[in-house]
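Missing here is one protein chain; the remaining ones are kept as they sit in the complex.
Labels A and B are assigned to the chains in the order they are written; within every chain, residues are numbered from 1.
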Amino acid sequence: MRKFMTAAAAAALTLAFAGAAEAAAKVKACWVYVGPVGDFGYSYQHDQGRLYAAKQLGDKVDATTYLENVPESDSERAFEQLARSGCNIIFGTSFGFMDPMVKVAKKFPNVKFEHATGYKRAPNLATYAARFYEGRYVMGQIAGKMTKTNTIGYIVSFPIPEVISGINAFEQGLKTTNPNAKIKIVWVSTWMDPGKEADAAKALLAGGADILTQHTDSTAPLQEAEKAGKLGFGQSSDMIKFAPKAQLTANTDNWGPYYTQRLQAVIDGTWKSQDTWDGIGKGMVALAPFTNMPDDVKAMAEKTTADIASGKLQIFACPVLDQAGKDQCKSGAKTLEDGQILGMNWYVQGIDDKIPQ
Amino acid sequence: MRIDLEARPKRSALREILSPVVALIVAIVIGGVVVAIMGRSPLAAFDVYFVEPLSQSYSLQAIAVKAAPLILIAVGLAFCYRANLWNIGAEGQFIAGGALGGWLGLVTHDGAYQAIGSWWILPAMMLLGILGGVLYAMIPAALRVWLNVSEILTSLMLVYVAQLTLDWLVRGPWKDPQGFNFPVTVNFDPEATLPILFDGGTLHLGVLFAPIVVIIAAVVFSKTIFGFQVRLAGSSPKAARFGGFDDKRIAFAAFAISGGLAGLAGIAEVSGKIGQLLTTISPGYGFSAIIVAFLGRLSPVGIFIGGLVLAVTFVGGEDAQIALKLPGDMTLAFQGVLLICVLAADVLARYRLRFRLGGKA
Partner (left out) sequence: MTFDAQQVQDVLIIVVTAATPLLIAAVGELVVERSGVLNLGVEGMMIIGAATGFAAGYSTDSTLVGVAAGVISGAILAAIFAFLTLGLAANQVASGLALTILGRGVANLIGASFVGLKRTPAPHLHIPGLSDIPLIGKLIFGEDFFVYFGLLLTGAVAYWLMRTRSGLTLRAIGDNHASGHSLGVPVRRIRLLAVLFGGGCAGLAGSYLSLAYTPFWSPDMTAGRGWIALALVVFASWKPWRALAGALLFGGVTVLQLVFQTWGVPIPPQFLASLPYLTTIAVLVVLSIRDIRGAAAPASLGIPFIPDR
């Protein structure tokens, strides 16, 4: 038995090496998605990024391989299978892949790994994420200008820092243009259940909201806004064709340039493990064209976007007061530190709600 | 046209053993046709799905790791199903076991309470896992036995409740304080982690529970009075009652075994494979195990084989996504077809079909 195992292991190694040798000419890049590529939301946008990179780099890369619908608790095998199948670089796009990726990266020191939205790194494991909250600040400003009822409906999935920082950034923006406007928050405990998202949207509209925003994946809430003749924001991708009269803009994930750049680094042999957290400035977060708003609001939104991109405007510039009125900044700091934003679990002043615990 | 079923005069052991094999072959042929329609080579697909996973050490380990929880849960389900109790909530019992057992892993994190030695941690986690599954299975069992509430619906509804509760625990009270408020718990200490059997591999100690349980269950079914009672309670409840068996006790016992094994599978998965608690700890094992139970025709040895077959389709399904770019949902559809074929073959092993034109059924 022992002998058989060794022989089998040797065979597996030979196969792996053969795979590597063959791929030396072409960089093989592989992706692991937590959802179906057909969610038209988070996983879909990563897949669009993959296709973009494949197009940009042409025959220098083989970027045709991905695994979709990989459950986080069962992802270790998926990464190992990809590593063994000759992938040179593997992108894992969900936070829950973190520890499995750490384990597999250790086992395959010659394969490069990139984990989205995590915080554990290794010499061959890089991390990357997008400052989604930057776009939400602009959305908050627009919402403040456009609301008539001073009530904004906000549909959210789960109370994780990415979602909380999004709500806070939205409120920061909202305050600047309309201190009287309030956010109403509904948690739906799912990233993707169109029916439930639609119900939440309708409940918020019935409760007086005239602008909807969402941190869930489907187009349903925006379509409800359109149906009711109200306004809203797209999420993850530009949803304008689903709501041509309602979408003000959309906070879109734009992974293509990043993937292209990282694959180029692999080709050039300059890839190294690092932490990337880019936003509007580097184009990782992009706002869809500003529509369905007067020119002055549009001009304001464009200026804010440019200021965020250039770094002139800091969304969490100190002091940042929490709900109790306490300044969350470290003493002497000009803005909140990245670590504080990355792990946010408190609301800024102005939000009349409690984070469910 | 009408179809008549005519009982075969003699039951043939060979025919009954062969029927799932024939079903598998038919399902593979159907799958091959679909693959061909999608413009890929069925032979290549067969190679990727069923040959490659079985020819490499690491994928053999992956299959064993994937099959173990399926087998454990399915053996438990066999007790329920044989007794005509339709527990379809093993997924919830798996989560309950994983959560309760995993709780001890969290509590003993960073060497806490280990001054008195650490040998007890793993056994205690396993026992808590079993306990969690048993207790959670007692809810539909009690409702069924005492109030005659459909266990199909209650056990299923409780799956959603278990999922949401674990979600709440991991996002709230149990989350890693150093984890930037992300929804994960701390990693278990090595003392709370089931050891890996081969260096660099994925095969962990918990995988061995599956063959052990299969052997015990096979003995229980064939050699003990309890096994006989379960079978009789399912096949002819009246006879069982005449025989003086306490069918309520049997129902509770069947649910307890089923829940306990699902809970054991849960904690083995959490402690052996994941090493921490996540918001979701099961990729649907509790539901896939139902397929396994029927693939194995509700017999422990059959379930052992059925679990391996299903695990091969999972691992092969991922290989097929990588090598042939076949969509992941192919695996799901194939599993459905396979189950349908097995159910049909099962009947055909015992009955002969008579087709006749006209006539009433």
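One rule holds in what follows: contacts are C-beta pairs under 8 Å (C-beta built on N, C-alpha and C of every residue); 3 or more make two chains touch, one makes a residue touch a chain.
All of these numbers come straight from a predicted model, not from anything done at the bench.
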Touching residue (missing chain; options B:29, B:43 or B:164): B:164
Interface with the unshown chain - residue positions in chain B: 2-5, 86, 88, 143, 147-150, 152-154, 156-158, 160-161, 164-165, 167-168, 171-172, 287, 290-291, 294, 327, 329-337, 339-340, 343-344, 346-348, 351, 360-361
Those residues of chain A which, in the complete complex, touch the missing chain: 36-40, 44, 153, 159, 184-190, 192-200, 202-209, 218-220, 223, 227, 237, 241-242, 352-354, 356-357
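Note that only the chains that are shown with their structure count from here on.
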Chain B contact footprint on chain A (complex, rising order): 5, 8-9, 11-12, 15, 30, 36, 64-69, 71-74, 76-78, 80-82, 84-85, 95-96, 98-99, 107, 119, 158-161, 164, 189, 339, 342-345, 357
Chain A partner contacts - residues on chain B that touch it in the complex: 55-60, 62, 65-66, 164, 167, 171-172, 180-184, 187, 198, 200, 202, 269, 273-276, 278-284, 315, 318-319, 321-323, 325, 327-329
